[in-house]
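Heads up, one of the protein chains got dropped from this complex, but the rest are sitting where they should.
Entry: chain A
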Amino acid sequence: MFTITPDPLDPSALRDQVLDPAAGGFCSFEGWVRNHHEGHEVQHLEYEAYQLLAEKEGHRILAEATEKFELLHAVCSHRTGPIEIGGLAVVVCVSSAHRDAAFDACRYIIDEVKSRVPIWKKEFFTSGDSGWVRCDHCAGH
């Protein structure tokens, strides 16, 4: 299950979605909004998504990970709209029979989400500047 939502993310509710008596390992990743980027002080971030395709591509990534790492369950939720420093932008939760698969799958999912899912991030700096990440500056990150 991959969701895009404008509402605050609830990591424990997402964790509950991957509970399974057959699971011996659980792994999660949380992406937090940090207060700096390449030496510039960040005031807040804003995310936007092409929801229809973002959820479709997100589902594909979770299905790939489930097959590749033999997961029991995988969920991911990404937030849109303005998020303050320390806020949660994205949460990945996976469960599997053994820990290796959970670690590897979690890493795979967040990497693929960042590079493939149509979500965009605008940084607002305390200096008053702002810019779309990978469009306006810091290409390649």
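Definition applied: a residue touches a chain if its C-beta (ideal position, glycine included) is under 8 Å from a C-beta of that chain, and two chains touch if they have at least 3 such contacts; residues count from 1.
Here, contacts and distances are computed from a predicted model.
Among the names given as "2-ketoisovalerate ferredoxin oxidoreductase", "NTP transferase domain-containing protein", "Branched-chain amino acid ABC transporter permease" or "Succinate dehydrogenase cytochrome b556 subunit", UniProt records the absent chain under the name "NTP transferase domain-containing protein". Within the complete assembly, A:Lys122 is the residue of A:Arg15, A:His40, A:His59 or A:Lys122 that touches the hidden chain. Of the listed residues A:His36, A:Lys56 or A:Arg99, the one in contact with the hidden chain in the full complex is A:Lys56. Although one chain is not shown, part of chain A still touches it, namely residues 31, 47-50, 52-54, 56-57, 78, 89-90, 110, 113-122, 132-136, 139, 141.
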